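Note that one protein chain is taken out, while the other chains of the complex remain in position.
Just so it is clear, A, B and C label the chains in written order, and each chain counts residues from 1 on its own.
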Amino acid sequence: MLPWSTDLAGRIDEQVITSELLKGNPLGDPYERPIWVYLPPGYADEPGRRYPSVYVIQGFTGFVTSWRNRSPYRQPFPETADAVFGRGEAPPAIVVYVDAWTAYGGSQFVDSPGTGRYHSYLCDEVVPWVDARYRTHAEPARRAIMGKSSGGFGAMITPMLRPDLFGALATHAGDSLYELSCLPMFGRAVRHLRDYGGDIWRWWDDFGSRPPFTKEADHDLLTLLGVAACFSADPDGTIHLPFDPRTGVLRPDIWQRWLDWDPVRMVPEHAAALRSLRGIWIDAGTRDEWFLDIGAAAVHRALAEAGVPAEVIRFELFEAGHGGIDYRYPLSLAWLCQRISA
Amino acid sequence: MLPWSTDLAGRIDEQVITSELLKGNPLGDPYERPIWVYLPPGYADEPGRRYPSVYVIQGFTGFVTSWRNRSPYRQPFPETADAVFGRGEAPPAIVVYVDAWTAYGGSQFVDSPGTGRYHSYLCDEVVPWVDARYRTHAEPARRAIMGKSSGGFGAMITPMLRPDLFGALATHAGDSLYELSCLPMFGRAVRHLRDYGGDIWRWWDDFGSRPPFTKEADHDLLTLLGVAACFSADPDGTIHLPFDPRTGVLRPDIWQRWLDWDPVRMVPEHAAALRSLRGIWIDAGTRDEWFLDIGAAAVHRALAEAGVPAEVIRFELFEAGHGGIDYRYPLSLAWLCQRISA
Amino acid sequence: MLPWSTDLAGRIDEQVITSELLKGNPLGDPYERPIWVYLPPGYADEPGRRYPSVYVIQGFTGFVTSWRNRSPYRQPFPETADAVFGRGEAPPAIVVYVDAWTAYGGSQFVDSPGTGRYHSYLCDEVVPWVDARYRTHAEPARRAIMGKSSGGFGAMITPMLRPDLFGALATHAGDSLYELSCLPMFGRAVRHLRDYGGDIWRWWDDFGSRPPFTKEADHDLLTLLGVAACFSADPDGTIHLPFDPRTGVLRPDIWQRWLDWDPVRMVPEHAAALRSLRGIWIDAGTRDEWFLDIGAAAVHRALAEAGVPAEVIRFELFEAGHGGIDYRYPLSLAWLCQRISA
Partner (left out) sequence: MLPWSTDLAGRIDEQVITSELLKGNPLGDPYERPIWVYLPPGYADEPGRRYPSVYVIQGFTGFVTSWRNRSPYRQPFPETADAVFGRGEAPPAIVVYVDAWTAYGGSQFVDSPGTGRYHSYLCDEVVPWVDARYRTHAEPARRAIMGKSSGGFGAMITPMLRPDLFGALATHAGDSLYELSCLPMFGRAVRHLRDYGGDIWRWWDDFGSRPPFTKEADHDLLTLLGVAACFSADPDGTIHLPFDPRTGVLRPDIWQRWLDWDPVRMVPEHAAALRSLRGIWIDAGTRDEWFLDIGAAAVHRALAEAGVPAEVIRFELFEAGHGGIDYRYPLSLAWLCQRISA
């Protein structure tokens, strides 16, 4: 009964996965994680058939049950994804909704002493867990990953690091070109931190002591802290900001650690891995508030320079900001399924 | 397991109510409606006990399953409402989550030939249905209503019209003082409609033919159309805009129909009903994008002039815009429960 | 030497006019006023020739020497106006730059006990003074008036009230359709006045005690006070705001005094005067911050309904906001000169 709910053509299996790698993570976040596995229509009817798989990861502050949120006049992605298969717009695939949330808002899908081993969790625990329980084609050519924003970042870097696992990707407004996407936020953060004596931990205490997101500072500072925990934490878990919080001056060594995670900069060193992929979907809104449209263009150029063939790439900028672009996901999902089913 | 879900101290009974009054509604919207009835902790243990009840209605484009949406670092209201009772911060009450969604985004909780008989549905079907199935105190002194935005509007007007049913209310940023809340939107709408030759139905067709809310016009024009359907539809269902879509000039007779639904203007004629209430909570954010903070102040003043005693009223403006103020709801819920339990 | 200055083809005569009507004005503003009279190229060479005249009035907070202000890459209007004649783009005319500034920012070119008799000053002192000293064609068919914003308002109402003096007009983003142009400002003003206990005079004292325009409130409150002084001052000079400063509720009688000065509403009662005009130029930017594009469309419609022939009217909306549209003035000046020279 729309808009309250819908019936799926396929089926979502809501499970919990117990992670060994996340046990004892520095934030004390749960190591038992929800995981949703979508099985396409016909899955039960053809018990001998194997399917390609698409891993779906989320943006900052996302967690797997966010996928249930309903916006007016729109359906959640798990429903529009189901419709792709229900209408036969793409070859059937298993779609895996992964949770990599942390108390700081996210994990960037990397291993970090500041948050936990989320990259390894995804690659070495989630993927085998899925392959063991569902009838997947387990080779990389039949496995894709997709996401938006920080999830788009994760979708770019994971196949770079693990081409043995992933053979295609889709990034929607994925984090990239950090000079443009991060530096304006650093400027705002310096101002926000004036109320906290330049100490982000004083803000963090304040954030936890009142209704969250009731101060203008909250979104920027959470993002800053969360990404710093992923990109610039020491082995002992100490988190460093990439700039002096009182003057905004970059701390070159810390900033370099961030830049080492910039997809634009990572492409050349992972050129071979990227050339092995069957499909790369890159899109973003032309007025993305984090300039990720420009980041997308920069990634696109870097891929071309790295020798990735143009026919493997689908690049598009469309009229939009950073929000409200979930209607793009079924488009990339269908495209990816074509690519990994061929 | 936070942030994915939580265990409730009480229990939510998800039901469907079949409405006779909504059958054949002009938009063809479902007449079988989801309804959630929250039963406080202890309800099952004390089978002879009766409880006051609080009806919760929603803002424009809301529908009952929206209550399940999870924002980062915040819990949905049904969970924070439960926590009010779980922590013993208020006397226990039955909380009823009502659905009055329409294809145009909402019903404003009025009877209209443009949308349907949602006021009567709420008062003459939902309330008796609840009272028949759950152990409520069925007198108005023990029944309250609350909501935000259009839901705040509904929470104001319903007790004015039916003091025999409702004895207390809470309005958060409730629609009011339409000169300030509506007119700027009319101005924007005139501009949006330039692309559609001044014809809102051409926009409506376009809206339905593409991903919704991908054009800047969408939010304003949906609100305009939706409210016009509630306030200024003819008996045959013809919907009139309160202004000339090409010049912005108000159509006085149509505009008057809107003003007749302005709580600021309704208070004097329903003074006796309002004086009978046990509690009126009014709040809004000081920088509400629809100027509803000023509307709240105007309603507050009108209540005083209508002779509503100050001790019955809780009025507050707080630092916020129109969005993200759901953390206020448990505060008003607890206050209402005190008022209708005494 | 551009951009520092330019040589004119014509000549500007900077004079001072002593006004009897402004003596003893309630604000103690000077009754000796600067006035600039532009004489077109050839004026001195043809001592027997008479010229049509165009009166140029200014927007809120403007004063005649503002015309000297230079923006980067643009020339002041007195220079671009001169170029119109220097390049022979229009029949030569005398252009009169009138000053109607007041201590509250402007006069709206009306007679008011709150500010002074600026309408009479313009019509009964400035016009005769010019006609007496310069070789004008003194009939209304050869006299036009033009302005922007409040000056556009003045340019609309003055010929309505004095068709015996003015036979053509140009309004750029002229004040009109006050529901849209004023009400959002009233909403902002209510908020600004919270810091002043709802008392605009406390703001006025504050405004005068520190660098002006260093608070966000300043622009709105000055405009509010200034226009109220023009439209809703009692005979004894007492100024009334058109709304309750604490609740935003309109005060109908005061608000009606404002509406009586709304060009959209004035057109019908001055239809005969308007039908007598030779040219009416109406334009505005499509995203004017005061919705004056919509006001322009409403005036345009009202003129048509009043029987003003379409061939007399030049109506255009162009891509712009309220600011930076001075490049439109030479266009309307040339058009007006054509109209009043024929």
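The definition used in the following text is that contacts are C-beta pairs under 8 Å (C-beta built on N, C-alpha and C of every residue); 3 or more make two chains touch, one makes a residue touch a chain.
Values in this document were obtained by computation on a predicted structure and should not be read as measured data.
Although it is not drawn here, the omitted chain touches the following shown chains in the complete assembly: A, C. The residue touching the chain not shown here, chosen from A:Ala83, A:Ala141 or A:Leu250, is A:Leu250. Of A:Gly42, A:Gly88 or A:Gly187, it is A:Gly187 that touches the chain left out of the display. Residues 1, 3-5, 30, 32, 34, 61-66, 68-74, 99, 101, 105, 211-214, 319-320, 324, 327 of chain C touch the missing chain (whole complex, contact as defined above). Although one chain is not displayed, chain A still touches it through residues 177, 179-180, 183-184, 186-187, 190-191, 194, 244, 246-250, 264, 286-287, 291, 293-295, 297-298, 300-301.
Methods note: only the chains that are shown with their structure count from here on.
Shared contact partners of chain B and chain C: not a single chain qualifies. Chain centres here are Cα averages; for chain A and chain B they lie 36 Å apart.
Chain centres here are Cα means. That of chain A falls 56 Å from that of chain C.
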